[in-house]
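Below is one structure, written out as structure tokens; the observations come after it.
On to chain A.
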Amino acid sequence: MSDGFSRRVFLGSSLAIGGGLLLGGCDSGATTQGAAVLSGKPVSGGRLRIGIIDGDQSGNLDAHKPVGGGIIRGWALYSKFWEWNTDVSTRLALAEFAEPNADASAWTIRIKPGLEFHHGKTIGADDMLFSLLRLTDPKLASPFAGLVGAIDRNALRKLDERTIEIRFKQGQSFFPLDETLISFGGIVPTDYDPITNPVGAGPYRLKRFVPGQRSLYTRFENYYKPGQPYADELEIIEFKDQVSRVAALRAGQIDVASGVQAEHSALLKADSRLSLCVSPSTSFTGFNLNLAKPPFDDVRVRQAFRLLADRRELVDRGLNGFGRIANDLYSPHDPTYDHAIAQRPYDLEQARSLLRQAGQTDLRVELTTTPGPGVNAALVFAQQAKKAGVEIRVTQVDGAVFNGPQREQWQVSPGSTPARGFLASALHNDAPLAIYNRSNFHDPRFDDLYRKALAQPDLELRKGLVHEAQQIQHERGGLLIWGFNDVLDAASVKVGGLAPEQTTFASWRFDELWLKHA
Partner candidate 1 sequence: MSARRWLAEPQTRKGALITLLVVVVALLGPWLAPHGSTDMVGPVYGAPAGDAWLGYDFLGHDVLSRLLSGGLSVLWMSVAAASIALAVGTTLGLLAGLSRRRLDQFITWSADVSLAFPDLILVLLIVSMLGRAPWLIVLTVSIAFIPGVIRLTRASAVAVAGQEFVEAAQMMGYSRRRILFKEILPNILTPLLVHFGNMLTWGVGMLSGLSFLGYGVAPPTADWGLMINENQAGLLVQPWAVLAPAVLIGVFAYGTNILAEGIGRSSARLGDRQA
Partner candidate 2 sequence: MNAMTEIDAGVLQVRDLRVELPGQVDVVSGISFSLAAGEILGLVGESGSGKTTLATALLAHARRGARIVGGQVHVGDQALLSLEGEALRRARGSLIGYVAQDPATALNPALRIGHLLRETLAAHPSGLDREAQQQRLIETLRDVGLPDDHGFLRRFPHQLSGGQQQRVMLALAFVLRPRLIVLDEPTTALDVSTQAHILATLRRLCKSQGVAAVYVSHDLAVIKDLVDRVMVMYAGRIVETATRDELFSRPSHPYTRGLLAAIPDVAGRRELTAIAGHAPAPGRRPQGCSFGPRCERFTAGCAVAEPLLQMNAAGRGVACLAPHDQALQVKALAPIAALKGRVELPLLSVSGLNVAYDRQVLFDVSLQVQPGECLAIVGESGSGKTSLARAIAGLGENAEGALDYAGRHLPLHARQRDAGLRHQIQYIFQNPYRALNPRQTVYQTLSAPLAHFFGVKGAPARERVEAVLKRVSLPGSVAGLYPHSLSGGERQRVAIARALLCEPRLLICDEITSALDVSVQASILDLLRQLQREGLTMLFVTHDLGVVRAIADRVLVLKVGRVVEQGAVDDVLDHPQAVYTRTLLEHSPSLR
């Protein structure tokens, strides 16, 4: 639970998604009509009502420290240097130029001319610097500062009114700046305040915010994309649980349900007034096997666990079939991903023999998880492990405990990361610079390869480095990655601009969504 909304939704781990489809798609109940509407030309006007699940966290509006629904609200309020492509690569947004130097030890970023904030102030380099300094300010205590922890706050430089230079600490290199800065690097004016003056350059400006209930926005006329956004007003309504939101969607109380449960897919598909959009994301879900704790200090045990996981069943039961199996490696969309590594089979026999070799015939381990959807996969996995004679006790702890001081001490714990490139994903998991490393995987060769890749802007050269790193992960890593989950979004057939993508946030592209109003 404490994982909070951000992670769950962002990672999509809690959400259900597309019945084993490799290809996602918007699947309307009234297929023909729905398709016709979706392919139509965007219409302006109306109030677009998005239903999100915020669990119990009401969250805030902070661009750099978004919690709870704050992440989604940030998509409406703030624009960044880059934005995501549907294939999880990045493209320029506010920036018109953003390039690293040859060893990726510095980035130069220049924004487009004539951009404005919601309150009319022109965006300048000072605002860019302010935003970066604020994000990395230790006093702000942003949970996401760690992602860009390499940035040297003292070495930020304004080159001209629209250009800044970012350098990294101690001559480090940091190639994946775009992927790490894109999510929480909202550009805000120097007079920004998340409570009294929450302005940015996003497609919508705030009209009212009722924490834990809803927020209302009006169209930002000077949005940097001409003609966008389409709707006059945007309303983000927060729900506590999926059932009530589905009820609201069906009753027409909301237009879009962002991230619906797989359990409801059949129901939603059957409703001719609704369409279901299945995005085959590359967010992974899996388990961290803690190398710092026996028996996982033994690579044979790790490999045995990876072999005894029936990935197909995990996808079917843990994700309700909405996902694809994985090969203990993340970021398959990344051009550097090594597709040559063979898919690990489900092999109980070999798993048993490995365990025997390791002297672990009567193994008992504890899988610690937070309450909530992650439990399902854990329960399925525990059941599978029984067949190999391993008893997995599933223990639920409070989110705060889970992420507390003990967070690197759990023997087995669920792990998942949103769809990101290899380098950024590693930062969440087993990279040497990782924010935290639940599997405690530390391999000199792997670390060396990762550091080299960070400093290698050249794709082909980086590919070689990553392929070797992935080989290491596959052979002796601490992650059991069994699947990639789909993200399901449901919407009224009146909603246009919602299309499946490999990311988890098809329904958060508020500048693309539009409302066909009769």
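Candidates were picked such that all candidates are chains of the complex that A comes from, given by their letters.
Basically, contacts are C-beta pairs under 8 Å (C-beta built on N, C-alpha and C of every residue); 3 or more make two chains touch, one makes a residue touch a chain; residues count from 1.
Treat the numbers as computed from the prediction; the structure is a model and nothing was measured.
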In-complex contact partner of chain A, selected from candidates 1 or 2: 1
Chain A residues within the candidate 1 interface of the complex: 1, 241-243, 246-247, 261, 263-264, 266-267, 313, 316-317, 320-321, 371, 375-376, 379-380, 382-383, 394-396, 398
